[in-house]
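Every protein chain of the complex appears in place save one, which is left out.
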């Protein structure tokens, strides 16, 4: 059974309650988001709409705003067409489709405030709609300006974590290890990390979930220049000492990783989270080397290999552990 | 009479002075703003105007800028009309209203920098005014860009608090409880909360108001993923022990809640405040369950029911208290 | 002579060195800026230009950008005029001044991207210049967008300090006091203040300047809702005990005030500084009341009277001191 020694900090609360997990269910997803469904939220939420435009992927973003642009123009084209094409001076098309296209292009020229003028509005209604459309156009592009700036300037850590934890040789014993590196060229400074073990334990005859902070070889570094191999040494007071892979799986263990750093480029504190389930812990393995120094002593790191590990059957020296 | 035990922190200053309150008067409004009138402020305050455009509701915002757009165009239409419509090449209207409308639409095409050109300025004065108007238009929409970005990107906690406090069964006794949840999908991390009791007490024959910090079961959590039921246990050293609803009302008690968190999406510290008056405390009640786990163990929270509570006549187990 | 008791914190360093001041010379100006001349700076400093556009007054700002707009248009008008007016299709003016005005208005229509089209470029050179000008125009207004947003969104405390310090009755003795209030409607929270006394002292036969932190009745408050009267009580260990106005003047005393707060509206830490010279300390005075409660118990503060004080000849109760 799992033994938990340093009781004092055991009450760490992750905001997940104490109900035991089951079926290898994650508390935190790999990308650090939490695994919760929410309902009963208010329907109209401008901030949520904005945030989802900020946080969606670039490809979805471009598709969304392109579709919005086309839709708005289709809508206004229908309005101009409905009012009557005789109010669009310069439209000399004869069939309906061409007339509608004229209305569509006039709309595009109006919303983007190009206004060539070979098509121009006449009559009260068409003029009012065109005035409104150009007003809307400017506001829409004002919004787009904010969205693009917001997407780019959002200070975020883009940390790559190794896909697995390994239990590798460490000093005279072993240690649980995972590895991380900075995917951005921004300098990250003043990094600190915390690793919590979420584990089902038996307490007074009932299964309950506990969060136990794990002691780390080093929980902070000044600069993240290369990679950082975070190590929990398997010392005597570790709750993981002598646990087999089966014990870990049985207790539905999850390692919750919380990283905090200061982004030097944007002068803001950033956070990153991830988690490792018991099934992602590789016993008797060690990480592959990803750092080498060239003949001038300049370090080079191959970030694509952060997750690479190899089996280590005998008790060897620890994997090259930079910082 | 109210007893206050832990004197040491009694001097907590809320910036409200020590005059007793009366008539169930709030110090803090439900939305966390303070209940103060200010006069003698300078008349012209660009920042205040900007801030009010940032903080007003969306409907007021759209009405305000639409009215501003129409007003500016009316103003410039009058100027063009006053200078003389013969200087608006392309205006072929015959009656004054149509001419004015031409001036209005020309203004709209100028300020939005559409410039179709079927109406164009001629003569020195009209040209100068049009040049100035397009300059103004660009600055105005520059401002609108900033306003829209400012409205959306302002980092704010959008916390929903239960409408009432309840005095519910807690462990072997009771506790004052309120509940909160995050209305946004932004992750809130590193939350900490402080609850101050503002209460009228008798001191050397004079009624004065005191602020007493209340001891909480837990004053910080790592992540706000579900809801958080904040509990002040009714232990022996609580200033609220043995107080009846009438005592609370008589002392014009107010519970001032101050929450601090880190918004993971925008990487900024956010604050939220609210308060509960004595009349909003429900004795012998408990909150309704709003969290359930589906068959896969994934939690679901119904945020619309955060305020729901039910009467609890016997001393039961505490309401399901997630974190 | 000035006695300084609590030696431990005497070494507080303000970054001004230890040379004694003279002639009532300030270290900090009233607005919190420091009184230093700097030379030898690099000549071209884009950030400084930007910052000065951010920090200049609104009237100077509008004049600066209006002049810039006119100057740029004059410059391009000269270029178009120099290339030849025959390349501005639509210009039918006959004399040179009118032709130049056509060029000027064409430039304005180009840089603001209005482009009515009654004037249009022809020929390679005029076309290239027009294409460049519209490009420049968009970038310039992009810059203006940033400037306007930057001016408005800059998180700053706008604190009004009383013009004078007073030495007023306080509890059973006296205290040095000044008063401050928030000019903005933004909520300021978690305020903390530090007051340093800068004073010339005799040490081993040499006059040198020392910075002594003054003990305050209260150095932090939760919320700044009304005004805050900051008090240094004249207790036995105060370096100011028994000092006469002449002593203060002779030692060229300056009280340096440093305030730190969290702006709730913009979620950022803000700072404010000011200073009081010996000549600005009013002995035997007290501040006028500026807070009153209406019949419903709602407080009202008259911010225009923050600096008002009155002579207090007898030892009275302290002036109404809200927090």
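Here the chain labels run A, B and C in written order, and each chain numbers its own residues starting at 1.
To be clear about the criterion, a contact is a pair of C-beta atoms (placed from the backbone, for glycine too) under 8 Å apart; a residue touches a chain by one contact, two chains touch by 3 or more.
In this text the structure is predicted, and so the values were computed from the model without any measurement.
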Out of A:172, A:185 or A:244, the sole contact with the unshown chain comes from A:185
Missing-chain contact among A:39, A:60, A:158 or A:311 belongs to A:158
Which of C:63, C:139, C:202 or C:298 touches the missing chain? It is C:139
The missing chain sits against subunit A at residues 58, 65-66, 69, 73, 101, 104-105, 108-109, 112-118, 141, 144-145, 148-149, 152-153, 158, 183-187, 189, 218, 220-226, 228, 262, 264-268, 291, 293-294, 296-305, 322-323
Interface residues of subunit C toward the undisplayed chain are 12-17, 19, 21-23, 25, 33-42, 46-48, 50-51, 54-55, 89, 109-110, 113-117, 119-122, 124, 127, 130-131, 134-135, 137-139, 142-143, 145-146, 149-150, 154-156, 258, 268-271
Logged for subunit B, residues touching the omitted partner chain are 113, 115-117, 145
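Here, only the chains that are shown with their structure count from here on.
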The angle in degrees, nearest 5, through which subunit B must rotate for its Cα atoms to match subunit C is 90
Greatest Cα-centre separation from subunit C belongs to chain A
Separation of the C-alpha centres, subunit B versus subunit C, in whole Å, is 28
Per the C-alpha means, the centres of subunit A and subunit C lie apart by a whole-Å value of 39
Check: subunit C positions touching at least 2 other chains come out as 113, 115-117, 145
